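Here the complex is missing a single protein chain, while all its other protein chains stay put.
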Amino acid sequence: MSEAFLEVKNISKSFVGVTALEDVSLTIRKGEIHCLIGENGSGKSTLIKIIGGVYRADSGTITIEGKELYKVQAIESIRSGVQIIYQDLSLFPNLTVAENISINQMLESNQQKVNWKQIRETSKKALEEIGESNIPLDERVENLSMANKQIIAISRALTQNAKLIIMDEPTSAITKEEVDHLFSIILKLKKRGLSILFVSHKLSEVFEISENITILRDGKKVGQYPTADLDHDKLIYIMTGCKLEFSPYIYNKKLRQEKPLLEVLSMSKINQFSDINFTLQKGEILGITGLIGSGRTEIAQALFGLNRPDSGEIWMNGELTDIKNPEDAINNGIALLPEDRLNQGLFDFQSISDNIIVTILKKFLNKMGLMNSAKRRKAGNDWVEKLKIKTPNSFNPVNSLSGGNQQRVVLAKWLATSPKVFILDGPTIGIDIGSKHTIHNIIRKLAEEGMGIIMISDEIQEILDNCNRVILMSKGRIIKEIKDSRTTNSDELFEIITKDTAAGVNA
Amino acid sequence: MGSAVFSLKRLKFKNPKNKVLFIIMISIVLVMSIAMPSKFLSGINIQSMASQFPEFGFLALAMMLAMITGGIDLSVVSIANLTGVIAAMILSGSLDNGMPDGTAIFLAIVVIIAISTLCGLMNGALIAFIGVPPILATLGTQGLFMGIAIVLTKGHSISGFPEQFMVIGNNNFLGIPISFILFIFAAFLVSTLLTRTKQGFSMFMVGSSPVVSRFSGVNNTKVLIITYMTTAILAGLASVIMISRVNSMRPGYGTVYLLQAILVVVLGGVDPDGGFGNVPGLIMGIFILQLTQSGLNILAFSPFFKKFMWGFALLLVMVLNHLLQKRNDKKKILQKKNNIVVTE
Partner (left out) sequence: MKIKQLFSHNETYLMMIVIVFSLVLTIINPVFFTLENMFDLLRSSSGTAILAVGVFLVLLSGGIDVSCTTIAIAGQYISVNVLIASGIDSIGLAFLISILIGVSLGAVNAYLISTFNLPTLITTLGTSSLFHGLLLEFVGTKAVNVGDLPESIKAFAKVQILNINRPDGTSYGLSIFFVILVAIVLVTWIILKYTMIGRGIYAIGGNREAAKRTGYNVKKIQFFVYCYAGLIAGVMGVLHLSLIRYSNPTYLVGKELNIIAAVVLGGTKISGGSGTLTGTLIGVALITILEKNLILIGLSSYWQKFFIGLIIVLGVTITYAQNKISTRRNLAMRGA
């Protein structure tokens, strides 16, 4: 039983009259892997920043190894051994691996002079310590894969005698293989006596790696438990305060037609996916899952005209279509809800209304090609109502909404085009469980009304709960199609995917 | 986005920035009218303000369109010079070769529009097809276009145009300069473009985020090419007014307009990063500039002091915008968390 490394006591923080954290306390022991979990807006990132000395708490104390942190400066925290790895990794794409890794040390040493020999030595040592010495020191970071970038970020954190490493959503953009690799590194660090605090919303990973879990809800701590004492359902209950019923989606066979709504034949694109074949019927929710890097998003974008395949055919309702760009896709009744809501799906500073109608501008054009403003306004308001988007005014900028409401705006934007095929790439990423459920219900209703839906997701459970048919992908190929999702369960699927990946079968 | 809708009884502006501009504009008029009524409100002064307004106004409209899409067009003055030079050659040449005036004028205007369209196409192709950042593309083309103008004229000025042509720049219709009427008409068209067409809407979206607009099915390439073609045509039209007003054309004319155009666009509420802007705001910005300029002229300030003023004004506007934005951001956080309606 080791002593406490970090003690957070009664921390409260408000911004401009809005409470971000209220009386939060938590303890992390030396060598402990601790997970911080909570919905969007629960206060996770504020808490991290307070521990890291980026923000000052309004009240409460932070104690590291028995010493209380008085000065609120990032440098104080760093000197006490706290290193934060933000979700965007905060790396310099234009600088080399060596310089990126050594940068903390360079700044800490307070020297004006730059010693390149030392930079090389530091970075070499840091990589060797976690067994990653095959990453070239002189490579510019922008040329590295996401997973390698993460390794650089971790190495950087280690150069400063880190004792506690805080990772903010470290697994959002890496493949399962790479996640395993990351976890093995985390275990190595634990053995060396480091504590790890990581923030994640991926419940399966939380259960896999953490020893203790702290749960935040609306700025308050609603529980701290040893991981072993919790299970999936219990955790969700504590996070949301409500028990959610999951029932699998059942396909209404009456909607089946002779010619499938969408048929993809032998679609291939070098280095991305090969020989993709599948069909989609009206009323189906087809799930596509696999590890990141298996080609799912690439296929989705190909269907939407953003990523022209090298070969293959796309048929809709028995007719061959040529989709060269998103405009073509929309004209053919295909819609895509993109993976990255903020950077691909929404115009941050534009109004909610404008974000919704951008896809249906031609509906408002009169004979002279001019838009009718009244019609435009009405359309925006109608959709806000239809999808119950919580806003006092549809002219407010869309960044004034919460994550769940923002996703509804993106949904509205695409539903407005009356799509026949709706591809949803990660529709509930970064969304609180409550909103997740609502969005799932919306999707189901659409399918029941005859839309063909393709849902792409990381979370196998989400797929099994919401799709009637599932396609498993690995490394660009379809490795299995499960015609009825009720016949299998997540463990089984998981095994199939990982086995295939591990077997190293090439695309 | 959105137009300024106002009634006389209660001045309601959809855009808060426009409200500020209106107040500034009225204040300047009042102050100057009271301080020097005889000079400021004289017919000569009003006419002189109204005459310089249009050619500059066209350039400002052009710059605004480019900046709404998140870019910039450093070549507008050069395009105006090039088209002006070529038109001048046609018009002055026609007096010698006996082409009837009407034909010459018609030809000149057609050529102006054709050449400016080509220039705009070049800018658009560089920016939209090849992906050259607008500042670099137009930096190159402004040299190219002005360079051609210089080569064609060997640096000399061309003068002597048909009298009928001079009407555009110098005569009045019902007491208002014709050029001003043309400008208002153009401003109206641009405003309609921005607020009521698919192209206009898309321009705002592309300016906000080219990635998101692509994912939303907008044809970024088409939107940008049309944008830069439009800016070029507006620049070409500016040259019509320019050369008809002074009855001559010399390459290098109006380079001072470039900075002023950017000033006026930023003043008028356009975000240099793109995505926002409106015509009424721009017009008020131009008014404020002209009023200040004329006031400084009356007070016999040197052109150098004016240069200082424009720089100062630009910086002041940007600093104020920044501080205003900071205040709004704080309000937004409140709004987001508590879903309170914030009345501006």
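In this document, chain identifiers A and B correspond to the written order of the chains, with residue numbering beginning at 1 in each.
Please note the rule applied: a contact is a pair of C-beta atoms (placed from the backbone, for glycine too) under 8 Å apart; a residue touches a chain by one contact, two chains touch by 3 or more.
These figures come from a predicted structure and were not determined experimentally.
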Consider the whole complex, including the chain that is not shown, and state which of A:N10, A:S59, A:S145 or A:N441 touches that chain.
-> A:S145
Full-complex contact with the absent chain, from B:M36, B:L118, B:L139 or B:V211 = B:L139
Residue touching the undisplayed chain, where the options are B:L21, B:I148, B:V206 or B:V264 | B:I148
In the whole complex, of A:Y55, A:Y86, A:F198 or A:F347, the residue touching the missing chain would be A:Y86
Using the touch rule from the top, list residues of chain B that touch the missing partner.
-> 72, 74, 126, 130-133, 135-137, 139-148, 150-151, 154-155, 255, 259, 262-263, 266, 272-273, 302, 304-312, 314-315, 318-319, 322-323
Residues of chain A in contact with the chain not shown | 54, 74-75, 78, 86, 88-95, 99, 103-104, 106-108, 111-114, 145, 269-272, 293, 295, 298, 476
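Definition applied: only the chains that are shown with their structure count from here on.
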Measuring from the mean C-alpha position of chain A to the mean C-alpha position of chain B, what distance in angstrom results?
-> 44
In the complex of these two chains, what residues of chain B are touching chain A?
-> 1, 192, 195-198, 201-202, 204-205, 208-209, 211-219, 275-276, 330, 332-341
Where on chain A does chain B make contact in their complex?
-> 15-18, 306, 325-327, 329-330, 336, 338, 343-350, 354, 358-359, 361-362, 365, 369-371, 373, 390-393, 396-397, 399-402, 413
